[in-house]
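Can you read through this structure? Questions will come right after.
Note that one protein chain of the assembly has been removed; the remaining protein chains are unaltered in position.
Here the chain labels run A, B and C in written order, and each chain numbers its own residues starting at 1.
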Amino acid sequence: MSDIFPKWTNRLPLMIITGVLLVGTGVTAGVWYYFTNKYTNVGYMPVQPVAFSHAIHADQLGMDCRYCHNAVEKSWYSNIPASSLCMNCHNQVLKDDPKLAVVRESFQSGQPIPWVQIHKLPDYVYFNHSVHVNRGVSCVECHGQINKMDEVAQAKPLSMSFCLDCHRDPAAHLRPPDKITDLDWKWSENPKEAAIKQRVEGTKFVHDWKVESLQNCSTCHR
Amino acid sequence: MADALVDFKTETRPASVPVGSALQIKAPPAELQREPLVTNQRSIGWISDAIAGVAEGKTPTWWWIAFVPSVVLMTTCFTMIAYLMSVGVGVWGPGHPVMWGWAIINFVWWIGIGHAGTLISAILFLLRQRWRTSINRAAEAMTIFAVMCAGIFPLIHIGRIWLGWWLFPIPNSNGIWPQFRSPLMWDVFAVSTYFTVSLLFWFMGLIPDLAVMRDRAKTKIRKFAYGLFSLGWTGSNRHWSNYEKAYLILAGLSTPLVLSVHSIVSMDFSVSQLPGWHTTIFPPYFVAGAVFSGFGMVLTLLVPLRKLLKLEDIITVRHVELMCKVTLATGSIVGYAYAMEFFIAWYSGNPYERYAFINRAVGPYAWGYWIMIGCNVITPQLFWFKKVRTNMLLVFILSIFVNIGMWFERFVIVVISLHRDFLPANWGYFRPTWVDILTYLGTFGLFFTFFLLFLRFVPIIAIAEVKGVTPQADPHHPLGGAKEGGHH
Amino acid sequence: MKTIPPPCPIPETGPKYWRSLDQLAETPEFQQWAQREFPAGASELTDPLTRRNFVKIMSASFLLAGFGLTGCRRPVENIYPFSKMPEGYVHGVAKFFATSMPTRNSAVPLLAKSNDGRPTKLEGNPHHPDSNGGTDRYTQASILDLYDPDRATRFTQNGNNVASDTAMGFLTELGSKAKANGGQGLCFLAEQSSSPSRARLEQVIAEKLPQAKWFVYEPVDFDIQRQAASLVFGQPVAPYYKLDDARVIVSLDSDFIGSEENAYVNIRRFTKGRKLSSNKDSMSRLYAVEALLTLTGANADHRLRIPSNAVIQIAALLAREVLRQSGKVDGAVAVAIAGLIDEKAIKALNEQLKPRDVKSSRAWSADWINKWAAECAADLLNNTNRSVVLAGHRQPLAVHVIAQTLNVALGSIGNTVLLHAAPAPKAGNIAELAQALNGSAVDTLVILGGNPVYNAPANLDWAKAQGMAKTVVRLGYSEDESSPTNGWNLPMAHYLESWGDARTSDGTMVSIQPLIEPLFGGVTELEVLARIAGIEKAGAYDVVRETFRSVTGGGEEAWKSFLHDGFLANSAAKSMSARVDTAAVSQALASAAPVVVPDKDKLEVVFHRDYRTDDGRFNNNGWMQELPDPITKMTWENVILISAQTAKDLGLEIKNREDNQLKVPWAKIELDGRSVEGPVWVQPGQADNVVGLALGYGRKQTGRVGINSGYDAYAVRTTKATHIATGAKLAATGKLHQLSTTQDHWGMEGRPIIREATLKEFQEHPNFAGEMSMEKPPVFESLYPNPIDKLKEKAHHQWGMSIDLSSCVGCSSCMIACQSENNVPIVGKYQVANNREMHWLRIDRYYTGEIEDPQMVTQPMLCQHCEAAPCENVCPVNATSHDQEGLNVMTYNRCVGTRYCSNNCPYKVRRFNFFDYNRRPLEQLQGPVYTTPILHKTEGEWDLLRWWKDPDRGTRPTEEWELLKLVKNPDVTVRMRGVMEKCSFCVQRIEGAKITQKVKAGASGDVVVPDGTIKTACQQACPAEAIVFGNVADPNSAVSKLKAQQRDYSVLEFLNTKPRTTYLAKVRNPNPSMPDAYEMPLSTKEFKEHGGNPFEEVGGHEAHSETSPTGSKKGAE
Partner (left out) sequence: MAATPNIYGILAEFETPADAMHAAEKVRDTGFRKWDVFTPYPVHGMDKAMGLKNSKVGWFSFIGGVTGYTSGMVMIWWMNAVDYPIPIGGKPMFSPFGAFPPCYELTILLGAFGALFGMLFMNRLPRLHHPLLKHRRFALATHDRYFIVIETTDPKYSENETRKLLESVGSKRIELVEE
């Protein structure tokens, strides 16, 4: 009878249990990491048709975000500037640079530049830029230090729980309205002090501006 | 060690048994005779032979005749599910205001059927009803397959089947959890627990019997398969000691489980505020109904099976009678519940409540209501008569009526309550579609495919348990070898 | 750590989702496409970007939605910014433009919402002097026509495609050729229009081409109002009714709430005269005399049902009484009117009213009709200067003449009836044109709009007549029955694509400006006429601009404000005084036709304008087709309406088993040798021996929506009797036909769902509505506090709604507005029969009393936003929940579709997407076997593959989907199959307003949205102002004040769901001296019969505990 099952099979249950535990942990950890926005979206850096550098424009030249993204305070949508806006400067600066050929061509032909969209939310999420930037939420909260990026990459997961982090505790993220587009701004160079100040000032903003900590479904889904 | 095979038929018969009266042993003294659970004084070895023989012998023709259509029906079921998933729930009948239709009816019906298995194996075990041993294995198998059929429906009835996993508390990047106030969440836990525990219970009971099969196996594949699943069971008494304790605990756990599952299923209705659903009587009424329907189904299955498999000595007329009595008792409880519902509706003074019940009896679906009353309240009353209980054909027919009646009970609750509720402007009607019907019939294919496979490969009666209840298994019984005056 | 993903090739086309599609502008594909589609118009693309040109590009670019790309880490979504930014354009912010929708002789002033260049929603223009922002259902639905995939998309000559330039060139050529012979042989057939520009062009053509002839045809013609007034007052005038100033209103078959012109204005004025803020207020009283049960009759305090051709008798009876006591009208008129009275006919009619069932409790007497008229007349006389008599457009001239005479006699002229100057059109009618055609006197026939082959009187055999012209030029909105084979078919531009002008009923001049360039290059009537007239600047814009200059003399500034406001301020017509032209009146009365008392073998036929498809113009409009008729609640077809008694007499009884199989007899109606077949339906309250045939269905050549819907009543309609005919026969064919209704149970079963009282009862028992509530259980503190109560303290608003059932007339405008605002799909006739219609807001209609003469009540039913919502706690996945402002929110993307919430909703206002209604074409919603994507191909591509490439498009043909998605509101998620949906109180508007307020607040705490800022779509569309929405936490808000009224009640209050939507009970105002006076409304009586009594002082609660079971089925059979 037992010739079917050699002696080593008696160790089988232990081996199976160990194996299942190991594989199970691995799969769970893998799914946890690789199947979430933190992995699938963060770091997404597609090749853009024009090698536009935010680092040069926003950081070195000190241009305000809203010079180009001028609808951000008025619309749910933060617009990508039209080629004509690029040409405001670039018909003088670097006007013959080959890197800008696509922009010039677009301006002349009227055909838009096919920028690749990076920050994308599902259609059923109604994120509104204007209400955030007008009420003390900086660009940096969702887009990261885009002013340091030569090529834009997604910095934050932009998942629902990412949104909830801020919505549950707005005091930890609000800043003075004039510092919204200053992506390097900090309450203090000393991180400890900055944290304390953020808490104190943030709580004050929440109170004074009547900021609601909204985690209702209707806040984002309609 | 192929020669290690033992020919059970020739070598192992107790020496005391004369060859001529092949499978019989001497009758005990008259004063010791009780109504036997195994008739014709069969020996312990015979029990093994008879039961294991079912799975070992040549596949009978009737099995194929039953199996082929079952597989066809099962395929139909899966085809219908694929059609449903690819098109939408609209291929079924539900609409405004009857948003649940056959799917939920079938779910409750199948899960109710499942209850008999657990009841037989757990509650009767705790109550020391030893007659359960010859039917519990098949009843448990029936439970598992019925719960499988039942479990399909809540899963496929939802609009976006591929998101069904949202009903489980799995961490996700949306940071959102299930809503545990919903009876449907309770259902998820109840049904999955029920299925799992039933399976464990069944499997545990199977371990010694699979060892029997292993030890009788002649082919390598059988040896391997039975050997693997019997987990190396030897029949050690030290093992039996733990085993019996565990079995007792499982029976103890299954008893409140079986009561809770249908109570929770009933809460799908009673927690709502719909007239006809919003009733405190539902949990006991549902449990009674479930047992009623479950016994109905056990009878439907076992009455022909004992004949086909020649197991009349193990599943005796007495067993059938006892099950008829349980059916009679639970059927009466169910009938009482129907009456009570009407009384409470009248007594409540709530016109909406009253209308809901009057509408059952005289509304557009009155036919459904009266089928239910006829099958569930009137037919079981025939079991008062011994003549009916012992007439196998009649029992078989009546058990089918019970099954039909209980399906209609769920139809009455789900559809008739929903179709006319508070605002008359909403009132509507429900009609099943061909997909509803084929899906439901398809689950019979699923059920019988599994059940027939179970008949072929697994001992359909708990061999060890049946052995344990025979007098010759009792060391204190003369047939068990005890000396005069017993021994303690 | 992260690597740059492998470079994805740029996909061939742009974004996939229509919401992000707006981000697409110009692409090479578009250019190619445009050149292919608009070979003539492609050059325009190089024009400087004006707003509308940009809009055209935007819209057209949607048509490029295409193919996703797989194989990369995630599909690449490209963003296409503008190459050059249009001025003043902020991407993503909706804009509103004033415009108006032209109707027959009038217009509806509008504010049209434009999302990134595509109009998505229409609202009334509240700044217009004769508008409160309400609209009618036709207006709300008209936006869907813009995106109708079946509209005409091409220019054709003899059925062959031609370039638009060729076609327009032909018109110019036609004009110059005609000029040579003075327009000999040139005929125009137009629809009615109030456009000053068209009038001007008509004038120009008349001058340049004196031999050319004008004809006007409307199948449903309201011009009789003007004709009668002009006749009575001896000068060209048209009446305008100020119903709000009237205390007594008598409708002589005038469905001024439903099917008359400018019903939305009438509703506003009518309900304004009946608003009650407390039991001290008074309200007007409405008497209706009619054959069919119309919305007006349903809202009347007293209603007399009588065959249509006999209405003149009631008019005469009234006039006799009134003129006897009023000295304002010449005695000769009184004599002429008295001469019309046919006592024998009245007696016969009276006999028909007599209840035949001995068990009937209906009152009746031998002089019922006379008494009714006498008391009604007495009431009118008691309210001189404050009463009004209206005659309906179906009635002959004589009735209108009597009505205006009555108005004069009652002193209404100048008070409740204004006379506005209205010059008579110089045009022939269609019969004359047919004669000319048949006499081969027409070389070129220019048909401007309309659909004469379908709707011209049957005896004219128009299809043949039209073929007699040498050339037919037809400007049509779709290629339909009237598209000529012998000539040109020009696609007509939708009014939202057109320049134009019009006048509203009060005479105010309104502008029509395009929100979008014509999607398929359609042209307007004005452009066609201008070309033929040989006007140099023949663009519609130039024509309208020129008209504006010539009419008003206004310059650029005035023009700009005209466009901006949408109307010309102070341009309303002046009220004129007039006196009765006795001779003309007497003459008109003398030619009145004698009354024919119909019987079951000689039935009277009434052709009526359909509440949904109008005269057929909305036949291919899915919203209208699926809108249940406000009275019959039938969808997707018209029915042959007869009374219960007539049905019995003719053996056409209908067994309504309420089992989703509404099989009714298919009957044949014969009239003067012509016949048509259709399904018979019993209409409670309809006069006996009268058959109602709704126009607008049974079209032979229409779009994919309207095809196979209903029967064609035009087939038996002749010039002899355009509205009322007698001598018809109705007989069963033996066949049965299944109808689709949204409500097959008629009675309220004595339940206090709609609560009613008479004005007198309301005055004496102001709290009657509350008294009808069920006995409350002894109230204990809730075991647990409602978490909402805690959130309320922190939230800035608490939303609620109040619906005044006294004001709701059941017009259903709100239903279409909701459908338009919230992207509510249509499901088709088959699915409606399965009770799967998707309307978030429905209008429940109940009849009470006997089927012969019931009272009808309507109730808008939508999500009640219960504070203790039963739907929420049964959802296993948190898909429906509460927000802190008291909204019951539905998160579609979380819904798995258990449908439990719907089962547990006592109001059953939740709707489930049983199929992908947005992605399945209608014909695939026809069961019982539905196509499965596993086995089906669309446009030659396997559905699953197609789905993989673009999950949104589904199995709709690409062109259909690309067009239909343009009508979607981008602020509302388009729901997929398997999810539940319901009224959200227009949460997108609420959130939008809150965001706007917060953006405005910036770094301040001024975040509370002021009252009145947010209007829900239904509220905005409601001309009756019956729906009010707002912040209930603010005691000064409009909604709080309404909820504080005595009539306020919650439906099913005993369930303690604490609805945020409450109703104001309905109050009727019967005249106690009328023979059919009632002490309490019939529904209240029914409630009382079931044991309740709201009018007993001693604690209503005790009375209610004795309620008996409600098993009886009233009214249904």
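Note that contacts are C-beta pairs under 8 Å (C-beta built on N, C-alpha and C of every residue); 3 or more make two chains touch, one makes a residue touch a chain.
Owing to the predicted nature of the structure, the values given are computational and were not obtained by experimental measurement.
Shown chains touched by the missing chain in the whole complex: A, B, C. Within the whole complex, the absent chain has one touching residue among C:Ala190, C:Val605, C:Ala869 or C:Leu1082, and that is C:Ala869.
Of B:Met80, B:Val212, B:Leu274 or B:Val435, it is B:Val212 that touches the chain left out of the display.
Touch with the chain omitted from the figure is made, among B:Gly117, B:Gly227 or B:Gly405, by B:Gly227. The residue from B:Cys77, B:Ile152 or B:Ala190 that touches the chain not shown here is B:Ala190.
Residues of chain C that touch the chain left out of the display are 784-788, 791, 867-875, 878, 881-884, 1058. By the touch rule set out above, chain B reaches the unshown chain at residues 1, 3-6, 8, 12, 14-15, 43-45, 48, 169, 175-181, 183, 185-186, 188-190, 192-193, 196-197, 200-201, 203-204, 208, 211-212, 214-216, 227-228, 231-246, 249-250, 253-254, 256-257, 260, 264, 267, 463-465, 467-468, 472-476, 480-483, 487.
Seen from chain A, the chain kept out of the figure touches residues 1-10, 12-13, 164, 215-217.
Keep this in mind: only the chains that are shown with their structure count from here on.
Centre to centre, using the average C-alpha position, chain A and chain B are separated by 55 Å.
Under the contact definition stated at the top, the residues of chain C that touch 2 or more other chains are 878, 894. Those residues of chain A lying in contact with chain B across their complex are 1, 3-5, 10, 32, 36-38, 157, 159-161, 164. In the complex of the two chains, the chain A residues touching chain C come out as 40-47, 49, 71, 73-77, 79-85, 106-107, 109-117, 120, 122-124, 126, 128, 130-131, 134-136, 153, 176-177, 205, 208-210, 212, 214, 216-219, 221-222.
Against chain B, in their complex, chain C makes its touches with residues 657-661, 743-751, 753, 774-775, 831, 834-837, 842, 844-846, 859, 861, 870, 873-878, 894-900, 902-904, 906-908, 911-916, 927-928, 930-934, 976-980, 1051-1052, 1054-1055, 1090-1091, 1105, 1107-1111.
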